[in-house]
Every structure is written in structure tokens, then in C-alpha cells.
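The structure under discussion is supplied below as C-alpha cells; questions concerning it will follow.
A single protein chain has been omitted from the complex, and every remaining protein chain is retained in its original position.
First chain written, first letter: the chains are A, B and C, and each begins at residue 1.
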Amino acid sequence: MKTIAKLACALGFGAAALSPAFAETDTKVALVPGGPHPYFAAWEQAGADAMKDFNLGAGDYRVPQKWELAQQSQLLESLLTQGYNSFLIFPGDAVGTNSVVSEIVENGGQAIATAGCLKDPTPALFCMGTDTGNSAYLGTKELIKAMGGKGRIAHFTGFLVDPNTQLRIDAVQKAADETNGAVTVVQVIADIDAPQPAEEKINAYLAANAANVDGIVTTAWVPAVTAANSLRKIGDKRIKMVGIDHDEVVLAAIKDGFVNGTMLQNPYGQGYLGSYVLDKLRHGCTLKEDAPWKSNALTAKFVDSGTVFVDASTADTYVDAMRGITKDILATFEKDYMNCQ
Amino acid sequence: MALSFTRIFDNDWVGPGLVSLAAIIGISIFQPSFLSPFNIFVLLSAISVNMVIALGQLVIIAIGQMNLALGAFGGLVAICFVAIMELYGVPPILATVIGLAIGALAGGLTGFVIARTGISAFIITLAGLQIFKGINLGITEAQPFYGVPQSVKDFGNLSMLGPIPWLVLPMIIASLGMWYLFARLRIGRYILAIGGNRTAAELSGINVTATIIWAHAISGLLAAIAGMMLVARLQIGQPTIGDDWLISSFAAPVIGGAVLAGGHVSVAGTFFGVVIIAIITQALVLFAIDPFVVQIVLGGLILWAVGINRLRELRVAKFNARTA
Amino acid sequence: MTALHVAHVSKSFPGVKALDDVSMTLKPGSVHALLGENGAGKSTLIKIMTGIHKADLGEITMDGKTVRFANPRQAAAGGLGVVHQERNLVTRFSVAENIMLDRLGNHSLSSVNYNAIAQEATRWLKQLDLDIDPMTPVSRLSVAQMQLVEIGKALSLQSRVLLLDEPTASLTPNEAQVLFRILRRLRDDGVAIGFVSHKLEEVFDICDTVTVLRDGRNACDSAALKDLNRQDVVQMMIGRAERISKRAPRGKTTSAPFFELKNYSSAAGHKGISLAVRPGEILGLYGLVGAGRSELAKAVLGLSPQTGGEIVVAGKPVTIASVAEALEHGIGYVSEDRKAEGLILLHSVLANAGITVWRKLATKFGFLSDTTIASRVGPVLKKLEVKTPSLDQTIGNLSGGNQQKVSVAKWIAAGVKLLIIDEPSVGIDIKTKAYLHDLIHELAESGTAVLLITSDLTEMVDVADRVAVMDGYMIRGVVENDRNYERVSTAIMGFIHGRKAA
Partner (left out) sequence: MTDTLHATDNFMPEQRRGSAVMRLALSNELGLAVLIAIAFGAFAITLPGFTSPFSLFTIGRQIGIDTMIGLAMMAVIVTGGLDLSVGAIGVCAAMVFGFLAQKMGIPLPLAAPGAILFGAVLGFINGYTVVRSGVHSFIITLASMSIFFGVMIFLTQAQSFNELPASVQALGKLRVGGMVSVLLLITLAVCAALSIFYRYTVLGRQMLAAGANPRAAELSGIRTGRVIISCHMLTGALAAFAGLMLTARTGAAVPSMAGHLGQDWLLPAFLAPVLGGTLLSGGRVSVVGTLLGATFVTIMTSGLLLMRVGEFWILACLGLMLLLAVLADRFRQQVLRARGMI
């Protein structure tokens, strides 16, 4: 993948031209994140596995080159033109992406909002992902438990333009509020999804306030990595921390005891399950209106792809934990959510 | 005497220096932990990297151009640096040398195109930004490299002496080097001469093409240093390194009194520009200022610095007019 | 013994033969004038000598050896130094560094030894009688000092041939005399000096031999100047005898002044300025460089704030805050710096000539068309005999004379009642210059008030009705012009030096 040969190949793009011919009736799934991010790396494998397991026409992971709403929209439009008919989309914007999804639907395609939801009313079939608010809430609960039920929490999170950020801020606050004042959120640092500002701000904060904080909860990938690194750097095991996702840095810090645990999400399962459902829906199945949909701040049709708290004891086997959840959901999904002839 | 007083204030670094000092004193009164060893360590780490970035832009400002591709250079070098260590097991020292070479080469190439075609640097570096960032994304597919050797991580995170991080070392070398370059080295004087009056430089027999290539190669070299310093500090080869360099790379030199048209820059002024930005970034965090406000304050800061520079220029012009 | 010999050089550009079999010989210990009207080929010749252009035919020898420089750098290294018209100095750098700019070190990474270059520079400054600290930034020098520094720079390269392109264009007569003294000394030291100028007085003052170019050919090749008189030279330059218009003094107008300054002061530094221009009158404004003449024009146009006194236009006191307001009062200004301030070189003749009348010609909603503008501007351009293939031609492609005509035409088109003309004949050939003088008279005859700013005393005596003498941002006196050069110039200098003595 990561070779210079790719460069030569791409620059001589004449050679790389022309999409493979698809049989007309096949389900051609495209898995499209909002932009490049390590979180979605598992989608590539998920798509490939689903293609093999469910005999799909395609299960391609296609990434917009940048986190730009316009780039994603353009890519989706192009994929539609290329003949893809089923989409797993991480919405570049909970509201803004609706319009391109409605275009997909109008042109005979179907889409599931994946890993992040679209705001109702939405033309997407449903939303499957981590319940961000819930995950943040559960993570904070774990943190509070680790802190012994009292203390001061700092919350590090992502871009302010991402509406999920506000949900996370609220969820962390909610978990703290439930302790009736034993736990307080003393600081929220946002807009630190890029490594350099994250590094500067988190370090600056810890430098000045390490003594005034008992716990850290992070609800975005980069802050989690950075905070884990910082705690390791100060060598502070007094401050408890719960991170998010499965970055190597975070997992290593868990094993070494600098981080208490991380809220694992299930990107692989999202991609695999989503592909499965899309294929089913193209072959005679319909979604049940009365299925046990969950609802969240954005949508009333939400399926939780699962979230797991991983601590030192389970850090080595987290992949199995995720596979387990995926299997469980897959086993009952058709019965619970779909009517199939 | 009024004259010498004016002279002192004509030094570009005095204003930003005083502001930095005042800010440090002010903040440490309200927040004593500001001067704690660890915080100094953190501040110095941030200042070190940002100073090298700012120097990379400074050398291009000196010649009267701008380099939009600075961050793209840095990002590309950063991931190449980690990639060759991870994939081919290249030892860190050799990888550093290769990284520096890539930076200088990318910069030199950009400079070559600018000098030979005479097309504005803005356009060429805009194209360069896309090309180099594109290569970066093409190689990494936006996934970070994790294989940073422990020695590199240590360099970015351990202290050299008390609260002074190792990262300060490349910054000091780069700063002194650039200061010496602009004050004493032929190439530095030529860069400033071309920035000050290109025709004159040309007619005096300065090889403008070569000098422009030099300037961009130096810029690329500094971007490479900054990119690798960030790898050491972040302990990870992130493809996004360099994405957000642009604003601060201009803000610091401008706060430090550099003339955007070229021909006049101040390394010391730039340093204090970097310090001011670092302190303000920290202060906003320390005083838990609404994160939504941060952007506004940064923008305001640039305007403020520009205003001060402008006033000073006018005053100096008036002074010159009176004595002429 | 020749220092530099140009032998039968020809050079063509697409569609034009710029030089046709041109020869010239510069001897050591002599000052050689290179004359010719604009477009005659002087610049091309200099560019070929310094390697910017390559000659199609012919060759150049220095000290008997054929040279073929690839660029000005090589030329300089080969002993051929050029001092250009524009100030080619890095103003933030010191005098020493400017002089030694190409010798700061052997390679890119060598350190600059400031003591050494200061010492070396001092040597050349001494030769030029310039008593300044070599470490002074050039930005603190006067224009004349900068000129000398440039000469020092050329000399420091051991130039055996020194070409000076209009070196006196921005010097006062006194400063020019200082320069000539130094040139004579260099000549006596054996340097061959080439001297390009439009000012014939200077040429006869300092030069020994002369080469005149006309239409890319030699009108004369290295003739001794002592055998020629002014008439001869002019005839060679323009191909016919100079029409020396000894204009009779014009009748005095007695009508009420159109434009008056009463005890006017400006933020630019003018103090207590009082003057008046009547319709149909040509008031000259004379002064040395730095006297504040152009500055006065610009201050009156609103570019510097007024700090005291009154501006009276057509009998009514007014305030003028911008050129646009001045235009509304019927005042126009032809800048001395045609390329930087007078014209928009990138744009067409039509756009440049019509810029002053756009607002007037526009419909209620601000619309206007080329046709409307052309119908207003076209006749004026035709009357001024502006030579252009079409109105859409980019003005940068016209000759200097035609450009100057357009920059006057735009104000005529706007129908201004007071036209301030600043140094109208800088960089203009003799034919156009005479034409412009006629034009100024015609304008005055038709009732326009004219304020003429010029450093060329001959021009002043030839054209103005009265001359206000300015020095140190104040009016020192007014001289009635009776076309008697001696009397008028004595009177003017009296006003200027009277103040100096006081």
C-alpha cells in the first residue's frame, strides 16, 4: 500500500483507468468516511470481508482526500456515477450530508449513516454507530469509578464544528452531575483534533493544573493519544484517565498503567454489518418500522454498533471482544430489524 | 538623549520582548504554577518547534516572497522520516540526514521553479502545497506511522537540563544559524539584498536564481527540522503534521517586525513573536477561556501586532524625514 | 589607444531594425557623449555593450580584444561599469555593503568581513570626495550622494570604462557640478567615460567627443565636440535644425485669478505660501530638487492635509481633500513620474485618456461604453497627434513622447481650468518637447491657467509668463519673465541664494 510505486501508478493514471464492470443486479457497497482518519482503517477489511462472505459486487473503502464536506459530496456523487448503489457513509456533517444522501436515494441508491448519524429528517435508512453520547457517558462513569467516586475531571475533545462534540461535552457533564457534586468537570478543552495543538494545549493544561485534576476523559482520537503520552511523560499514575478508540499509544499506556481504560468503538463491525444489511435490503428485505430502534439527539432510528470498555486485563484481546459484539448483532439483526421473504 | 532612546525602540525585538516579559510576569502572578519547571518545559517545547517553523517562513519573507508549502514540506519529511525507520529499519541519525535532504530538495525544487519561470512564489508554492501534501497522503493514505524509535521519542520528550527540553537544542542551533546567516553570511546578505531591491541586486552581479533556490532550500531544510521535531514530540508520524503551520508561521515573523515586502527581518523579533503566541495559547487554556473565543483572540493579536509595527514605521519615517 | 570599440553593430527585433551598422569608440581619458532622441537606439546599444542583448552583426572590443558579455555581471567583471538611471541600491544596507555587494565573500556560505569591506569602500568614497561613514545605511543619504555611491560601486570594480545613463536627471545644478568635477578627475586618471544625457548644456560642459544616433544609425561616430556647436548637434539628432522658439513675452492677463493660495501651509511642510494663477496665464514654479514644488502640487491636490491658510478657486475658498475633489474644482495634475504616477501602463490608451471623464460620461446608474469615451477623448488625442495603432493599444507599448501626450490629453478631455504640469519634458525627445511647449501655450491662449513645474531653467524661461521661486518649502519671490535668460536666471538664483546667505 504505502509504497512509492503507488505514486508512479497514480501519475500514469491512464493505466489505472476504468472501473471494473459490475453485473447489474449486484449490490455494490462503498464505504465512505468523512475524511482520512485512523478510526476508519478497519472499514477496508470489513468491506473486503463482507464482499467475500456475502458475495457482493463490491465492498470498497473509498476515502475523501481531506475532511471537507465538499470533497466527500463530490466523491459520493462520483461513486454514484460509477455504479455503486449502496453506501455506508460517515456524515461529513450531520446536517450537510443529508442533501447528497437524498440525491443517492433519488437515483436509486441506499445509504446507512455509519459511525455518525444524520440529523432527522434524513433520507438515510438508519444510523448505525457508537452512541457517542452514551459512550462518553459510560467512559466517564468508568473514570469516576476509577477515581473512587469523587474528584475533578478534565475533558479533552475534538472539533467544535462537529456537533458530536457538544453531545460528548453534555454527556460527560451528565455523568458528573449524577454524582451530586462529588465529581466536577473543571475544564473542557476542545478543537484539538490535530496533533500539534492537542499536544500544546493538553501539555500546557497538565503543566499548570496537574495537581488540581484527578481524572481525564477524552472523547476524540487525537486528544486520547496525546493525553496518554502526556501522562506517561509526567509519569503520573495518580491522575486516572479513560480514553477512546484503539490507537496503539493508548493501548500501550493502558498496559503500562498510565491510562485506566478506553472506550472501544466497533468500526469493523459497522462496516461488516452495514454491508450485510445493505445487501439484504436489495434482495427482498425491508426494514421493520417497529424494530427496536434506539434514538439519540440526532435521529430516532439508531442502531448501536456496540462499545466496550477495555482495561489492562482485556487490552490484549480487545479484537475478540469486538468480533463478539459484531457476531451478536449479526445473529439477531435480521429477526429484529428486517422483514424478509 | 532622545535619539538613543528612539534607536533602542527601533530594534524590532524590543517591543515583542517587553510584551512577552509583561505577559510572563502578569500570568505568573495570577497562576503561580505557570513558572513551574514542568510548565516551562512544556512552553519551551512548543516554542522550539514553532520557532523553527517561523524561521522557515522568515527566510522566504526576507527575500520578499511567501511559502505556502512550508507545512507540506514539514509533513512530507515527517512521514518519510518515520516511514524509512519503520519500514527499512534505517537508524535515526541516518533517517534525520535523509529527512533534511528531502526537505532541502523539496524546497530547492520549488525555488528552482520560481526562479527560473519568474512566476509568483504564491502560485508555485500553492501548487507545491498540493503536490507535496498529495504525495504525503498518497504514501500514507492518511494513516499515521507508529514506528518511532525510543531514542527519537526521548529526544522529543526528555529534558536536557532541568526544565529545558532537548528540543531546544535544534531550535537554538537553527536560530543562531539564521541570525548569523542574515547578519554575516554572504548568502543571507544576498537574500536580504534581493528582498530589498531585486534590480539592484541583479545588476550588482548577485546570482538571483541561485539565491532564490538557496532561500527556498533553507526554508525546506527548516521545515524538515520542524517536521522531525514534531515527530519526536508527538511520538508518531502523523500525516497531518504541517497542516496548521501557515497562520502562525506568518504571525510570528510579522509580530517580530518583519517587512512582508522583503529585505528586512529580525530573528530575535520572530523569537519573541513565537513566545507571545505560545504564552497566549497557554493563557487561554490556563484561564479556561471559552474555547470558542480562542480564534478571535489569535486574529486580534495579529491585527494588534500589525498596528504596532505600522505605528513604529510611521514614527521612524517621520523621524527620518525630520533629520533628512 | 581605445578603451572600448563598438564596430558596425546591428540588431533587429521582430519587425524593427533597432541598430543598423552602429560604431562608437571610447578612449581612455576622455568623456564621450552618447546622444540621440528617444527611440534612436541608445538604450539598445548600452544593452548590447553590457550583454543584455546580443548583437546580430558586428563586434565589441575592449583594449583590442573582442568581448562578448553574457550579462551585466560579466561586463562589470570585464571592466565595463554602468550607472543606471534608477537608483540601484539596497537602501537598507550600508554604503560599504552596497559598493562591495558582489564581493561579500567567495562563496555563498562565506562570512562577510565588515571591517574589510568598510576599508575598501572608504577608498572609493575618498576618490569621490564623499565624506560619509561607510557603515551609514544608504536610506539616510541624499539623492546626489546615492548617485555618487553608485559611481563608487562601478569604479570599485576597476572599471576602465564607465557608462553613465542620464546621471544628472535628478540632481540639482550644484550637485551636477560636483559630479562633473569628479568625472573630470576620473577622466584624468585614464578612465573612459560614456555619458548619456538629454541636457546639451551638460554635454558641452563636460564631454570631449560625441556619438549621435538617429533612427538606429550613426548620425556621427565619435566626433570631437570642440568642432561642433549646439546647432550642429541638434541637427544631427533630429535631422533638421532646432527650432529655437524665442517666444515673445505674452500679453498680461488681468482677469481675476482662477486659483489662489493665501498664506497656505501643509502637513508636508509648506509654510505661508501665497500665489495666484489667472486664467490664460502660465505661472512657473522653480526651485531646486527638494524645494517642495511637486510636494506643493500634491498637497494642494489633497494628498497632504492643509494645516493653515486658504485655497481659493474661482474666488471661493475651498477645501480639497483628494484629487477627485480637485478635479471637481477643475484642477488637473500631470505628474513628473509618468510611469509610476501618470499612467496605468497595463491599460489601453483609451482607458488612460478617459479615466478623468468616466464619472462625467456615465449614465445615471454608472454605466458607460467605450464608444462614449472614445467620442469624448478621440478628438483630443487626434489634436495632440498621439501616434497609436488604435485606442485599444496598451499604453506601455507607446513611446515616451506619446505617453506624455496622453497624460496631458486626459486633463484636456476633462476640461480642467487649472493644469499643473510637473517636469513635462523628462525623458521626452526634442521634437515632442517643443510640441509640448506649444501645447502649453495653446492651452493658456484658450484660457486655461497653467502652473508649470520644471528644473530645466531654459524650459522655464521659454515657456512661463512669471516664475515663482521656491526654496525650503516657501515661496522666495516672483520673477516676471521677459524671455531674457541671463536676467531671469540671475533673479531666480538671487532669490534662492539670498535665503542661503541670510
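We take it that a contact is a pair of C-beta atoms (placed from the backbone, for glycine too) under 8 Å apart; a residue touches a chain by one contact, two chains touch by 3 or more.
Everything quoted here is computed from the prediction, not taken from an experiment.
Engineer: Check the whole complex and report which displayed chains the hidden chain contacts.
Structural biologist: Contacts of the unshown chain, counting the full complex: A, B, C.
Engineer: Just one of C:Ser30, C:Thr356 or C:Ser425 touches the chain that is missing; which is it?
Structural biologist: Answer from the full complex: C:Thr356 touches the omitted chain.
Engineer: Out of B:Ala23, B:Leu100 or B:Val113, which residue would touch the omitted chain in the full complex?
Structural biologist: Final answer for the missing-chain contact: B:Val113.
Engineer: If I consider the whole complex, including the chain that's not displayed, which of B:Pro32, B:Pro91 or B:Gly300 touches that chain?
Structural biologist: Looking across B:Pro32, B:Pro91 or B:Gly300, the contact with the absent chain belongs to B:Gly300.
Engineer: Have a look at B:Ile135, B:Leu167, B:Leu181 or B:Ile194 and name the one touching the chain we're not showing.
Structural biologist: Within the whole complex, the residue contacting the unshown chain is B:Ile135.
Engineer: Which subunit B residues touch the hidden chain?
Structural biologist: So the residues of subunit B touching the unseen chain are 66, 113, 117-120, 122-124, 126-135, 137-138, 141-142, 199, 202-203, 247, 250-251, 254, 260-261, 290, 292-303, 306-307, 309-310.
Engineer: Hey, which subunit A residues sit against the chain that's not shown?
Structural biologist: The list for subunit A reads 6-7, 10-11, 13, 16-19, 36, 62-70, 73-75, 77-78, 80-83, 92-99, 102-103, 106-107, 119, 159-163, 165-166.
Engineer: Contacts of subunit C with the missing chain: which residues?
Structural biologist: Subunit C touches the missing chain through residues 13-16, 18, 38-44, 46-47, 50, 52, 71-72, 82, 84-86, 165, 301, 303, 322-324, 326-327, 332-333, 335, 339-347, 351, 355-356, 358-359, 362, 366-369, 387-390, 393-394, 396-400, 402, 410, 414, 427.
One rule holds in what follows: only the chains that are shown with their structure count from here on.
Engineer: Assign the assembly's chain-to-chain touch graph to one of these shapes: line, ring, star, complete, other.
Structural biologist: Here the contact pattern is a line, an open path with two ends.
Engineer: From the C-alpha centres, identify the chain that is farthest from subunit A.
Structural biologist: Following the centroid criterion, the farthest chain would be C.
Engineer: Hey, how far is the Cα centre of subunit B from the one of subunit C, in Å?
Structural biologist: 44
Engineer: Rounded to the nearest whole Å, what is the centre-to-centre distance of subunit A and subunit B, using the mean of the C-alpha atoms as each centre?
Structural biologist: 35
Engineer: Rounded to a whole Å, what is the gap between the Cα centroids of subunit A and subunit C?
Structural biologist: 72
Engineer: Two or more other chains touching the same residue: where does that happen in subunit B?
Structural biologist: Not one residue of subunit B touches more than one other chain, so the list is empty.
Engineer: In subunit C, what residues contact two or more other chains?
Structural biologist: Expected reply: no residues.
Engineer: For the complex, give me every residue of subunit A touching subunit B.
Structural biologist: Those in contact with subunit B are residues 1-4, 6-7, 10, 35-38, 41, 63, 65, 160, 187-191, 194-197, 199-201, 203-211, 225-226, 229, 233-234, 248-249.
Engineer: Considering only the defined contacts, which subunit C positions touch subunit B in the complex?
Structural biologist: 72-73, 76-77, 82, 84, 86-93, 97-98, 101-102, 104-105, 107-112, 139-140, 142, 153
Engineer: Please give the residue numbers of subunit B that touch subunit C in the complex, ascending.
Structural biologist: Counting only subunit B, the residues touching subunit C are 184-187, 189-190, 192-193, 196-197, 199-207, 210, 214, 263-264, 320, 323-324.
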